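All protein chains but one are shown at their positions in the complex.
Note that the chains are named A, B and C in the order they appear, and that numbering of residues resets to 1 at the start of each chain.
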Amino acid sequence: MSTGYILANDAFRDWLNILRNEFTVIGPVLKKRGPIVFEEIQDAGDLHLDYCSTMLGPRKFIYPPTQRLFRIDNQNHRVTTIEPADAGNAVIFAVRPCDMQAISVLDRTFLGDIEDFYYRKLREETLTVVLNCNRACDAGFCESMGAGPFLRLEDGYDLEMTSMGENYLIEIGSRRGEGLIEKAVHRKEAASGDYETKDDLQRKAIASFTKHLETAGLPELLMRNLDHPVYRETAEARCLGCTNCTMVCPTCYCYDIEDDMSFDLTVTERRRHWDSCQELHFARVHGGNFRSSREARLRQFVTHKLATWVEQYGCFGCVGCGRCMTWCPTGIDLTEMAKRIQQDFETGRARWWAYS
Amino acid sequence: MGTGKRIGIFKYSSCAGCQFQLFYFQHYVLETIQAVDIVYCKMLQSGGEEDGPFDLALIEGAITEQWQADQLKRIRERSELLAPIGSCAVCGGVPAIKNTAHELDAQRRVYEDISVVHSLKAHPVDHYVRVDGYVRGCPPGVRDLAELVKSLLLNKTPRFLDYSVCVECKLEEAICVLVAYQEPCMGPVTNAGCGALCPSRGRACYGCWGPMKDANAKALADRFERMGLGREEIYRRFTEFGEPTVEWKPGQVKP
Amino acid sequence: MSEPQHIEVEYLARVEGEAGFRIVLDSQPDIELRIFEPPRFFEGFLVGRKYHEVGDIVSRICGICPVSHMTTAIQAIEKAMGIQVSEQTVLLRKIFSLSQIAASHLIHLYMLAMPDYYGFPGVVQMIPGHKPHLDRLIRMKEAMNGLTALIGGRALHPVTNVPGGFTHIPRPEDFASVLKEIKAIRKDAEQAVRDIAALEVPDFHSDSVYVALYDETEYATNQGRIVSTSGLDISVDQYPDFFVESQVHYAYAKQTVLEGGTPIMVGALARLNIKFDKLQQKTRDLAADVGFAVPDCNPFHNNLAQALEVFDAIERCIQLIESHAFRDEEFKVEIRGGEGGSATEAPRGLLYHWYCIDRRGVVEKANLVTPTSHNFLNIEKDLKQLVAENRKQDREAIRLLCEKTVRAYDPCFSCSVH
Partner (left out) sequence: MNPLEPRRALVREKIQENRETYSLTLSLADHDHFSYRPGQFNMLGLPGMGEAPFSFSSLHLERGRFTHTIREAGSLTRSICQLAAGDILSIRGPYGNEWPLEKAKGRHLIIVGGGIGIAPLRPVIRHALGNGEEYGRLYFLLGARTEDDLLFREEFEKLTAGRDGTLLMTVDRGEKKELSHIREGLVTALLDEIDVDPEESITFTCGPELMMRFVARQLIQMGQDPYDIFVSMERRMKCGIAHCGHCQIGAMYVCKDGPIFPYGDIKRFADTML
């Protein structure tokens, strides 16, 4: 068992303010008109810990929507790398377990065989403090996806927090995390009773889920039913092609690269920005588009998150955060699409044939 | 002066706001003016070479009179590239609202003697001639205008924004007024470029950038109906910016 | 007997919208200001639209004064539907309008009018020798557009102004940063007044009736009584009883005159002639310094009047913003039928909108009268007088003089036809 500490709520706030002297402290903040957004906090009191899920996950600090890559001299084509805006040793507080899982999923893309320079730097400079969920959120099914409601990761994060009413249990996930908690003045070591309380909270949290998805055999089933009518029907009746699902998805990694040249045509800035498989242009090539139908694009989203991701990276691309269905203007729910195929299979209407 | 790229700017039935937007270009206005030769633009300068030839002709406004259509065809012949700028020229814009009424009724409400009026139904530029891209917006966005000018200078095919307003709205992390407040927001079917101006300022998008390509208007109209919006209200939403285009037509079911 | 000679300008450059004119050079010169800007029939297609769409739709009448159309329409609809707005809304709309008046004047002064005086076809050709002018224009315009955009979301066809109030109130820190920009252009605005005053304009006296909105307490923008130099003093509600709109065969724009057929002039010069004393002391001092005094009946001085208004608007925006702590407001609109009109001072002068709304909130009737429609007959009157006074000059000089005159009025043909 890792060493854990207990911090009373007041001590927690003091600790945050101490950290602010040394780090850029980021956390969920309640904004005008109601949204809760991850941003730098000016005071510990800004932190809004009682939240379910933000629109964009903390991914945006490690893999920003727009990243400036290079400055290119148009005359001699010399390239200068633009360092990612210095995160200045940021600490992101209250990362939900599903979002932490999502970052570890992104790691598999950007820190795999070939490492992305920018992602590597921001990931290294950013510390993550996970806050376990004591209850399920409305659209969430992280429990089914093995991503919550309490942290399931072995590593890749720095600290894990559990809110226990009057105080927090804080457990160490990394050496750097240990360095953070050592700055807390009024910490005391957790006793075994504290871990029992945590287990109890976790059990209650798991029991609070109303949404589930059976994942056993799901990837194979989906891949054997690529032409299931649920895709066409949903695409026609409900999918607006707005790409909200992929914008808010914490594991989506696709990007586009764009060159912007100065008006005097001497310097080019090469940038990348998030792209979405739900956009019409995404699979366009000269003379055609391999996913010109909305049906094909919707199928790409569902089968990638719940099937082909497993073949690519050995994990699901869905962490069960529920954002895609929450922010879909017509409430398209990928678990319901998956369930329909599962039900059709059980009643003999879906296929289970070889797909090679 | 400049690169010698010859630009002609023509105004048809519109508010002239697109041309002003070119001047609202602020940071870029000097660069642009010096990088190209504006050989025809009535609002900017007297004289000018109306008959081109042009490397790029920019067309502002909807076509509502026969002489405009005739001149437009001549411009097309004399232009290497031709692009409609702004919603009126791209999708009919506000002038096309009159297409939803009986033509003569609309005219009679304005003039006692309509014998001097020679107005056609309002159509976008591509109704009459082939176009080489669309600079969307009401007013058009700085990003797409800059892309257009630079692409011209580079001999490159411009890449205009072609996704929905929702993309920009999500990046703003604005609360979705459709999902959270059940407001009939046109964002999901409207082309991006404004920076999700309305939703991030507390109101539903009213579609001023016109249809996004491949918009699913029917599905959004159905969504509005499920929210309790009347058929007439839905019809108005889908006709404020754009005569029936393929993309929004399924939402324009007359009550 | 020889045919009377004609001067014909088919398509007048450097004005907003499309028009030309035809002059018959005779002992009794005949003038037709041919406004061929194609009609879009706003009053026709507004019928059947919902009350909340009207502001967004009518802002598209004009790309240079969208704030004026939007605000006037919304005020008229609020009147028709009995909607009360907060003091903060009134104040914000005032700043909103002032910022746009300044930006619009700047465009007219530097891009449309100034090339006439330097002898260039347009502003582009002025760049090599007169770049400081253009830099000044861009600095000032950027600051004033920035203020309009801060309040409205964007400077052109703004979005936050709706019946009942504003959907979004900028944060104090955003006001502060824009305020910094505006304070930085005070000197530019003063220089602009001096530059415009230094231009040599034709010596011309036009015997005109000037009309403007008047308010006892301030330099009226969005509210007040309608007042003329001929003694008219009415409330906005009485507008239809005292102004007459009629169609002419050679223009898509209508001519609007006072009851009895008197042509009028509206706009910056008219406003100064009527309420010079409501300008700020600083502005009045500057006017005196450059030799401007009311009454001034030379329409070419409309440009100087505009420059003075820019200066005044900047000062007033600064004061108004600094005098108020802006906060978020909630408002709710109840749909109700009724009729109502509103008049405001658009950059080019008196603008009037009137609507009849049914109980579902749908427009039944609409009437819009624009500044250029008000000025239409007066422009023709001035042209006639000018041609008569300059009959001896060569045709080219007469043509140029006439073009200058029309431009001095800063006509907006897009607005006038709508």
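Here, a residue touches a chain if its C-beta (ideal position, glycine included) is under 8 Å from a C-beta of that chain, and two chains touch if they have at least 3 such contacts.
Every value quoted in this text rests on a predicted model; they were computed, and no experiment measured them.
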Chains still shown that are in contact with the chain withheld from the display: A, B
Per the touch definition above, residue among A:Lys188, A:Arg203 or A:Arg284 touching the missing chain: A:Arg284
Per the touch definition above, residue among A:Thr109, A:Thr126, A:Gln202 or A:Gln342 touching the missing chain: A:Thr109
Touch with the omitted chain, as defined above, among A:Ser104, A:Ser144, A:Gln300 or A:Thr330: A:Gln300
Residues in subunit B touching the chain absent from view: 150, 154-157
Positions on subunit A contacted by the hidden chain, ascending: 69-70, 72-74, 76-79, 81, 109-110, 112-117, 223, 226-227, 253-259, 261, 265, 268, 270, 272, 275, 277, 282-287, 290-291, 296, 299-300, 303-304, 308, 311-312, 355-356
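The definition used in the following text is that only the chains that are shown with their structure count from here on.
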For subunit A and subunit B, chains touching each: none
Chain whose averaged C-alpha position falls nearest the assembly-wide average: B
Pair of chains ranked first by number of touching C-beta pairs: B-C
Identity of the chain that, by mean CA position, is farthest from subunit A: C
Centre distance in Å when subunit A and subunit B are each reduced to the mean of their C-alpha atoms: 37
Distance between the centres, which are taken as Cα means, of subunit C and subunit B, whole angstrom: 25
Separation of mean Cα positions, subunit C and subunit A [Å, integer]: 52
Multi-partner residues of subunit A (at least 2 other chains): none
Contacts with 2+ other chains: residues of subunit B: 202
Complex contact set, residues of subunit B against subunit A: 28, 31-32, 35, 146, 149-150, 153-154, 159, 162-164, 166-167, 170-171, 173-176, 178-180, 185, 187-189, 202, 212-216, 219-220, 222-223
Subunit C residues touching subunit B - in the complex, by the definition given at the top: 11-18, 38-45, 47-50, 53, 56-57, 60-64, 66, 107, 111-112, 115, 121-125, 127, 134, 138, 141-142, 145, 153-157, 159-160, 162, 167-168, 247, 249, 252, 365, 403, 414
Touch list for subunit A against partner subunit B, complex: 31, 33-35, 37, 54-56, 65, 236-244, 247-248, 258, 261, 263-265, 276, 279-281, 294, 326-330
